[in-house]
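Of the protein chains in this complex, one is absent; all others appear in place.
Order of writing sets the labels: A and B. Residues in every chain begin at 1.
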Amino acid sequence: MDAALWAFGRGTGVVSLVALTVTVLLGILTRSGRPLPGLPRFSITLVHRNVALVACAFVVLHVVLLFFDSFAQLTVLDFVVPFFGSFLPFWQGLGTVAVDLLIAIIVTALLRNRLGLRTFRVVHWLTYALWPIALAHAIGNGTDGTSVWFLWLAGLSTLAVLAAVAWRVSARFVEFRSVRTGQLS
Amino acid sequence: MTVAELTGTARLFRAGSPTFAAHHAVYGSLPSVTAPDAPDALIDELRRSGLEGRGGAGFPVWRKLASVLANSSVLADSSGLANSSVLANSSALANSAGRGSSQRQPVVIGNGADGEPLSHKDETLLRQAPHLVLDGLLLCQAVVRASDVSLYVGAASAAAVRLAIAERPDALHVRVLIAPEDFVSGEATAVANAFEHGVSVPRDHIVHLSQSGVKKRPTLVQNVETLAQLALIARFGAEWFRSVGTASEPGTRLVTVSGDVGTPQLLEVAGGTSLRRIVDACAPLDEMPRAVLVGGYHGGWVPGDRLDSALSREALAPFGAAPGAGVIFVLGSGRCGLESAGAIADYLASQSARQCGPCINGLPAMASVLGSLAARSRDPRLPGELARLADLVTGRGSCSHPDGTARFVLSSLRAFETDVRAHLTGRCEVHGA
């Protein structure tokens, strides 16, 4: 039973990370105002949103399954307060920080149309902190964190996100940027 | 600035001095308008007078007052918001309205920000006849039972206004806010924004200010000349007001005449006076001017051979112009209309509040095409492109700046039609080859 929980805990962690990576990539893409071939803009937004919710579901599974696992020895406090774990407290603490950020980002995203644009946007920017913290947690804390296949996965994900961020800050990021003479304040 | 009058039209500057003593000696005491048996008497009188706003849009004054009054008496009853017609986000509006009656107490603002660089009437009125403006403000406050009363004025008139307020105990509660000298800062939603958030840029609105303005309270924004005229109507009545001017343009109005007439001049003229009489009163013209821009930079050009047109809505409509805020700019016979229009379009593009995409992008595009036309670029597509851009930006902004700029550009194409054709062949009707 413990072995099964442990395996599920690891597996859901890896799936969460992949889903989070896809979410970040789609989030940056949708911000540019461009469609994908065969995927219109509103669909990108919807896929971004749904993959994010899938990532959340897997993060919840990941945390809950490991709570019942006897190796991990998690306490309720570890869900929200970082760096007090008994096993690898620093790397596990990063996971807790990532969960806290994720809660803030998801709640403000779900309430976006009530909170107004500014609050939503400021909190949503925390994603740029969430993603590397989650990745570091996976490498430092995960049983598979330093195995070759996972390092390949992590490396490719990092490259993809870095490329997207580089495109995000480049001059031609926004569609129509080249023909617009002024920018909104 | 000295104020000239055309025969028998001196009404607003009769006091001859900005002091309260001079004002009181000429106009007498502020009449009471809050008789319990006739609370709407002044609104009826204003309706009979036909007074329209003198800030530019020309909206009937009584209608605004009646609307603010109706929206203020709704108080905490949410039925007033049923008309506000908001399906989405209606809960937010309803909440703010339900917060108690104090939330619905009206706000009255006198708007004295001559956003138009060619207009000096509001500043001059505030400096030379501030008490007439204050009278109008206090009368509006009484009619709509407002709790907050303010004046929004340019820096040049602030000192005179503060001095006048200090002179009379009944106006001590009037707040003064300084308006920046931007073209769009006098737009009504920009005024409301200035009082609520301290930024004088227009804002999006789905309902009129009279329903939901400063802090969602019913807000009356009236031009200061309108307030001064209102103060006269309250004293002397609608019949007296209509005894000057025409049936459709009753009363007097202030006009600022500038351009090729020497120093700019301010005149008080009867409604419907011909443009020729107004221009002649400032500087008798030896030659026919090339054109006269009426209504300011958002107005339209009247060609020099059409100066018999009256300063009235009907007579100016064919030129895309309106009396507006009373700006008259004379373009002398030696000036190229397209060059002047190009410079004005450049200025208007620079005065965008940079909030709305079609304005940010469309106005510089229009200015650039008009600039090419003025520079005699031989591209026959230019006039068509200008008309296309003017159509593209119209109706697509939060204020009337794109619409007004488009109207001005189209008017320039019409008024200087033959010169447009000359420019496309590399010549100019004024400057020759």
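In this section, a contact is a pair of C-beta atoms (placed from the backbone, for glycine too) under 8 Å apart; a residue touches a chain by one contact, two chains touch by 3 or more.
Just so we're on the same page, contacts and distances are computed from a predicted model.
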The chain not rendered here carries, per UniProt and among "Phosphoribosylformylglycinamidine synthase subunit PurQ", "Dehydrogenase", "Alkaline phosphatase" or "Ferredoxin", the name "Ferredoxin"
Out of A:Pro40, A:Pro132 or A:Gly155, the sole contact with the unshown chain comes from A:Pro40
Contact with the hidden chain, among B:Asp346, B:Asp403 or B:Glu429, goes to B:Asp403
In the complete assembly, which of A:Val76, A:Leu117 or A:Val169 touches the absent chain?
A:Leu117
Considering the whole complex, not just the chains shown, which residues of chain B touch the missing one?
85-89, 202-204, 206, 355-359, 361-362, 390-392, 394-398, 403, 406
Considering the whole complex rather than only what is displayed, give the residues of chain A touching the chain that is not shown.
30-31, 33, 35, 40-42, 45-46, 112-113, 116-117, 175-176, 179-180, 184
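The rule is short, and it goes like this: only the chains that are shown with their structure count from here on.
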Which integer distance in Å separates the CA centroid of chain A from that of chain B?
54
Chain B residues touching chain A in their complex are 352, 354-355, 357, 360-361, 364-365
Within their complex, state which residues of chain A touch chain B.
179-185
